[in-house]
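Heads up, one of the protein chains got dropped from this complex, but the rest are sitting where they should.
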């Protein structure tokens, strides 16, 4: 409820168009739905541009199915992340219309009709084949939210000529999401070669001094290429959301 | 040198318009200037949208002045960050035309003429008065690079009503750069309330378990609000660069 | 044995009311019961206000059942935490009167008669549905120890309007236990809005740079809202104990 | 503005007692004062029970003096922490009425008249003489906020009999704030001996594997005595605020 | 081979009592046995007072059995640590004479005859019942190596009166090995009460900010009681070896 | 494509020996093979001296078999690391010609004919029997890549005379790869005794304060013996590659 | 006050030899002296074998002088550690009889007469010349407390033959205190060669991945030589205290 709405509401009270009780309810009414074990934040799309998404870890298949249906009923993308294969199978038996991506570990309920955006795609670049799960989580999130996506795979810095071969693809994208584990050097190199926003996603791929993705995370935060921003380790979903906000900022 | 340029160059060789020696020089010519102690990357603006900026720490006043002049001669913004007061005074004695911002610890040489961009401004929001140096580094970077800026100060989450008072300002911005130390909670709250991209900047303000900004950094990376991206601790400059790339992506 | 008791005891020796041997035994007698594999600290309730509670990890079902019975025989709440489902089942087969809470992973033996306290309840607020296990451990501990409890769920800062809807509940509580994972920002926001004591409980919910709850823990310790105190990661039990001590301090 | 106030305000609009413009201003008016470089949160006392306090680090003497005066004008305790000796001297030259505690590094402006609370005091216990600065910060905060304080010094666990000598003092307190560096064991021992709330304050006293207070902090968080809560390293001020909230909860 | 032996050997060469070839072999002969996958250091007992002990992790049951037999053949204690139950069963089927301690996770082959030492025992003190595995590893090591042992269990600082009840036992010991997890405060308290050497063993018992025993380890290293020495987390074996060296230093 | 090749190519365009389209393809053609889920970098041997090796973790048996065959077809060593036993069995069923080393967890396809190098061998020294997996990964990598190898096992610093017995072997090697867990002291001792390059490999063997190999890693990085270089924890493969580059530098 | 003393005291009360008031005072009398800013623990020598020592950091010269005098008056060694040169000069002007060791940063007041112990000395071995401050703190502590000391310097593992030259000295000592920075490998090597207790002292000498002594600390804790115990980084004083307790255990 912004300033204008508040002024209008108060004017309606003054003129008697609505009762004080009605006004109280309107001011007080908070845009969420209490489904018992959670408070679904249905107005999140209006407020932030990103609908509420179901984080699958620690939730039962029943809870995931119930939340997806509740979101779907509002005609916004119903999407769940971090759903392991067994749980996904149980959700699919409850919601046969759901679509499961086993690499990205996601589930979603397709919307009836959606005009795909015609603008420049968002590019998801990954350094190694081992980063596929994270890159795919980003790519599927973008697709479910209605964005065009280009995937560029296995262009890590140990063979940097592979990157130059696809540089025109990265340069033609609206945003580049760059996914890398190990030393996480790829975003720095990419950001030195393109003029689009670069969102870096460290992955937990590696061992020893990688410390679960810490090496890649610190490397990306300390990038010598200005303009790189970073999301949490393995957070393909978050990177996709940030890219969507950037892409949509062009349309406003 | 992109694909089209390479095709054209090769065609010129074929037609004899240029000699193989000339072609070799063109292909080989790398766009940097060797000034003895550094290789200035003058084409960085063309390639990445951000000109090379002088990082002041560990450089002498002479080196900073020399690099600023070399950059300025190319008619791009000549800008230096992390310049402490004594060093800044010495640079100013060498380059009287330079402008010094003591809060942001920056120096720059103003460009002769620049039409400020007319689009939505970029908003720099800071949680506490102690975050001023980092917030101001971001704001000055934006201004030097030609962007309109709005500063919103002291709206930390311990008195969250102060944020609601300025929410319309944040919602009207193109990008929100949110600067916070201590627990670094402000970006999560902002990202739950606006639909613009949010770039979070952790600061090293705090003590004890803050561990030099680590608490704020980890908090921002783990934000429960999807779409927040993060830059290095105290990296106001990097956040501004990222915001500029996002703002410019609208114009392409 | 306090000063007065010691004076009285010595007086009894002087008057011959008790023998020196008896006095020696009294001074020496320490209030614990050696059950072979443990020394049960039965006077802990008198001394600290909190009875000895069985920490279930690393103990066998037999040991847990035996300790619960020994405590129960003293007519204080017999309570065990961190009991996984399989072990709980085995304890229940040994102690059919025990009550198992699978979400909180607790077991307890109900006391015959207990007059619930009529004062203000203690409120257990949790940021997300994934924090349920920790929040429930706190809530069950409070109930077993005889306190009224109100649970408020899923009011994380990414949709902060959900919190405002229940603010009157938090303001009416005696103490607020605020449970949050990820960036752990909720306690700061709550502490800026209420005048009750706020006990923050970081949870290990999250991934990557969360580092097993470290992000939330550091954030809560660095809270910009003065007056927040913190317990160990996932330590719902400890938070409940601290809240009980605060609530009881009113009655003394 | 709570529910009742909102209902009343809307009723006033309905009856015409106030204009919609007036109502708009009332709803919108946020209780802070914009003093240029900061937004003073004057209603914080009403909302949280703790007035806004000036954190001295990173602020100039002029700013501290200005903020203290602005707070003092509202007749609430004007108090600044973390003010080093030189800065304190400069503030005192600007505000001769201010009181400086060099051990605690605090400054405050005494209120004209204040009836000290007659309830049980809050006890500030410190393990070693080196912990004095942190303990004194806690004690002065309590005094400035109007609480009775008892200081117990140098009762660390290496000579635990010193603690037993003062145990009756700790047992008679409303809350015990226990300050310790090095291994930080004192709060565990105290919490096993008293039934009052115990707030543990780790200090950065120590060297080597102390890692700036980390050893004491982790030790206190992992205390085997249930009910201990912890604040940030060296945060005597925060511990005092938490103790005040507990003490006041008794009076409501 | 010490100085005197070398002088004697050279004299024997000079006098022709031994040939240069024999002397070469003597100088060169290194006191270990190459059993293919390992080099058994049989002279370790002579050199360091502690025989070579088999570290069971990462070794097969066959390897453990073979090493135990090879050591046993030299008539020194044959002892293996960190042997999990399944592996221990397989070793026992190969070496029926071996003795398995399932709590300590050890295996050993008893020596035919051994006169137990008559001196003061070594005391193994543990803070909680959960520390049993580590304490028992220390106790069994001492017994296998021929030392008298006293076990004192469950005397953690949260109920410190339990410690005072057994203080005479600790004071009568030759060395006190103090085992504690969580905050690891027990060694500091013990070292402040006894005049024997105190060896502190942190355990990984705990969760959250315990970080696998780090909290207890740092606490013990930062002990305010001078004279406490520390071994690795969960290293009951190492603590026992250190205690043995101390006990034996008395007899030399 | 080096300078000479580029000059030749351009000359060919000028003379019409190849068309501009052909030249474009040649310049553009990057030496990798896109096999769908990966971009195989076949020219890596030419460029870096080390062929592309398959990192087995996170890849399916089908993918590993497919990549090994694709590499083998180019007549360079086809080699996979970090293949667990079950996956290795599945690869072997697909590629019966492959050779599996279960200790080293490697798989490779032998080349038809290869003349072993006649130079000094590379020595792989390991401190303890528990370091076998890492040492063997190094040794097998060297053998597959065509180098002579000497293995020296179980010469840790706790019985340093074992090292002196084999010192002539280490002194005769071209490079010494020194593998150690726990405190990782062996490389320092070796580097103080030999004049060959020493590559240190920390292993994750150990527990507690070892923190997954961190203790050995930090120790090796801080070695007081100048000239020691270090690879990642457990990275026997990387150490072998570095040793190969050193050995080959002699032949150029 | 031990069991026998308590029995005797109670018997005296019974017989009327002392009044209950006197008995109360005796039981209650705690052996410390309250000097205002500290509670001196004068009975610490009786209880633990080590007198209370003044930790100089954070104390004023006046406080140090006052504490030294108070301890000296009891005829036990009056000793202060961590006193920087300026503060030491101020203490010396107050206490001309004090002795200052600038390398060890200690001050002490010599006792009038003391018969040096005739037993085997304690050996302080240091790896490099940079470890002198820590080694000397240990050596001076031993001397002040009445122990014979042998110093062995600069025998680090990079030139391990230097150690063998002095091995007979180490073998003849009662205890070996081994001081080392960087990788901290020396204690492992020593403990593999001698049969005396070895106390390892990590120092903060080094840079980079040394992390203020962490590398040496972790290395020593993970020593492959059983029986090594460790004290805090740079804690020469603590190592000396531990060695004294060991040496004295022989005399009891």
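Every chain is named by a letter (A, B, C, D, E, F and G) in the order it is written, and numbering of its residues begins at 1.
Throughout what follows, a contact is a pair of C-beta atoms (placed from the backbone, for glycine too) under 8 Å apart; a residue touches a chain by one contact, two chains touch by 3 or more.
Treat the numbers as computed from the prediction; the structure is a model and nothing was measured.
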Inset, instruction - Could you run through the displayed chains and say which ones the absent chain touches? - result: A, B, E, F, G
Inset, instruction - Kindly state which of the options A:49, A:77 or A:128 is in contact with the chain not pictured. - result: A:128
Inset, instruction - For the chain that's not shown, point to the residue among B:18, B:107, B:144 or B:233 touching it. - result: B:233
Legend entry - Among A:48, A:81 or A:188, residue touching the chain not depicted: A:188
Legend entry - Residues of subunit E in contact with the chain not shown: 3, 6-7, 10-11, 13-14, 16, 20, 23-24, 27-28
Inset, instruction - For subunit A, enumerate the residues touching the unshown chain of the complex. - result: 127-128, 156-160, 182-185, 188-189, 191-193, 206, 208-211, 214-226
Legend entry - Residues belonging to subunit B that touch the chain removed from view: 28, 30-32, 37-39, 41, 44, 47, 52, 55, 57-59, 63, 202, 204, 212-214, 217, 232-235
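Basically, only the chains that are shown with their structure count from here on.
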Inset, instruction - Count how many hops through touching chains it takes, at the least, to reach subunit G starting from subunit A. - result: 2
Legend entry - Cα-centroid distance, subunit F relative to subunit G, in whole angstrom: 49
Legend entry - Whole-Å gap separating subunit A and subunit C, where each centre is the average of the chain's CA atoms: 38
Inset, instruction - Starting from the mean Cα coordinates of subunit A and subunit B, work out the distance between those two points in Å. - result: 25
Legend entry - Where subunit A touches two or more other chains, by residue: 3, 28, 44, 47, 217, 232-233
Legend entry - Full enumeration of touching chain pairs: A-B, A-C, A-D, A-F, B-C, B-D, B-F, C-D, C-E, C-G, D-E, D-G, E-F, E-G, F-G
